[in-house]
Each structure stands twice: as structure tokens, then as C-alpha cells.
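And then subunit A:
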Amino acid sequence: MIELRFHGRGGQGVATAAELFARAAAYDGWFVQSTPFFGAERRGALVVAYARASDSRIWLREPVYNPDILVVFDQRALSEESVLSGLKDGCKILVNSNWHPKDIKASIDKEVDVYTVDATEISVKYLGRPIINTTLLGSLASISKLFSLNSIRRSILYRFPKINIEATMKAVEEAANRVVDMRY
Partner candidate 1 sequence: MVTINELTDDEFLLKGNSACAGCGATMAIRWVLKILGKDTVLVMPAGCVSVFQGMFPASAFGVPVVDSSFGAQSSFAAGLIAAYKIKGRRLKVVTLAGDGGTADIGLHAVSAAAERGDDVLYICYDNEAYMNTGVQRSSLTPYGAKTGTDPKGKLEWKKNLPLIMAAHNVTYVATASVGYPFDLMRKVKKAASLSGFRYIHILTPCPPGWGFSENLTAELGRLAVRCGIFPLFEVEGGKLTLHKVGSRIPVRKYLELQKRFEDLTEDQIQYIQKRVDEDLRYLEIIEKVTSEVKRDG
Partner candidate 2 sequence: MVEQVEVLTGNAAAAYGVKLSRAQVIAAYPITPQTTLVERIAEFIAKGELKAEYIKVESEHSALAACIGASLGGARAFTATSAQGLLLMQEMLFWAGYGRTPVVMAVVTRAIAPPWNMWSEHTDALAQRDTGWIQIFCHNNQEVLDTIIQAYKISEDKRVMLPVMVCFDGFEISHTAENVLVPEQSDVDSFLPPYNNDLIDVEKPKLLWNGVYPEDAFKFRFIFYEAAQRSLSVVEEVHYDFYSRFGRRYGAIEIYGECEPKVFLVAMGSVASSAKAAVDVLNREGYPVGLIRIRLFRPFPTFELQRAVEGAEALVILDRSLSFTRGILSTEVAGALYNAKWRPKIFEYIVGLGGAVVSHKSLVEAVKHLLARVDEKPKGVVWLKSEG
Partner candidate 3 sequence: MVDQKVKLFDYTAYSLPAEGSAGLTGSWRAKRPIIIEVKCTKCNLCWLYCPEGTIIRKKGEVPQIDLTYCKGCGVCANECPSKAIVMEDETKWLNK
């Protein structure tokens, strides 16, 4: 079972990202689970959401304590103690940032793989404003290999039938290609 944790600010669509991920993974045959943290989601306040993908029915009813993949919508959130709690070696951390992943890894003392992508810049280019959650899914597809871009498309359309899917997918594809792995 793969466990993911999504972190960001209220209003950035963190919970939606977890759901979109889960649906996309389900389309590609996984048993999935996605849960928004049930705090009062005020704009700007730090929020978290959880997701899981497994090859058998998932029984867990608890937060993701030790994520396999950490998705961080806002680089500044990394300074929050809760974001990096329960971090284990081998965890893949995807950060929406224009930094090189090496510079972010420097401040993390665990044997983790950090990836960055500037989802803000990509989404502004294609959608005219920062749409972090759908865009980041492209990068997530590349580093997790849990679901295809086509499944993301179906998942986004299911949730947002009236969305400009072409422009959205352009951002997703670019984010999939331009995600930077710290080892390179």
C-alpha cells in the first residue's frame, strides 16, 4: 500500500487534489482512499489531506503517519513541523517550487527523494492563474507511476465537468515532463 499526504494552504484545493489522485488511481485499477483533514478550512490556514492506493481493499481509518509520498503545494509549508512529521527514509517529496530540489533536500535530514516543479508558473501560463492541485497531478503521475495522464483527465472531468480540460491538461502534461528529480 502506498500512502500519500498533501499539504498546502486553505483554498489551494488540497483536499480536491487527494480526491482527484484517488479517482485517477482507481481508473488504473487500484483500491484507493482519499480523506480531507476535517479541520475548519479557512483560506490561508494550513490544511492536509490523505490518500492511499493499494492492491487490496483498504481498511485503515486513520491519518497517514508515515507517508511514502509527500505533496507540498506551498514551499513555505515545509517550515511547518506537522508537514514533515513521521517522515521516513525513501519518502518521495514533491514540492511546488522554482527551486532546484537539491536546495530543498539540504534542509531535510532524512534519506528522502525531493522533486520540484513550478506548478504556479506552469498553470499561470496555460490557465491564466495559479491552479496548483490539477497541475501537480502531472508531476505526481511521473514520480509515483500509479496512474496515467489519461486517468487524470477522466478524474478531473468527473469532478469538474465544465472545466477547460484542454488547457488544464496542457499544464498537467508540462508538469509531468518538467518535474526535476534532485538526483539529476
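Quick notes on this one:
What we mean here is this: contacts are C-beta pairs under 8 Å (C-beta built on N, C-alpha and C of every residue); 3 or more make two chains touch, one makes a residue touch a chain; residues count from 1.
Candidate selection criterion: all candidates are chains of the complex that A comes from, given by their letters.
The shown structure was predicted, so the numbers you read here are calculated from the model rather than taken from an experiment.
Every candidate listed (1, 2 or 3) is part of this complex; the one in touch with subunit A, counting any copy, is 2. By the touch rule above, subunit A contacts candidate 2 in their complex via residues 18-19, 22-23, 26-27, 31-36, 38, 57-63, 65-66, 86, 155.
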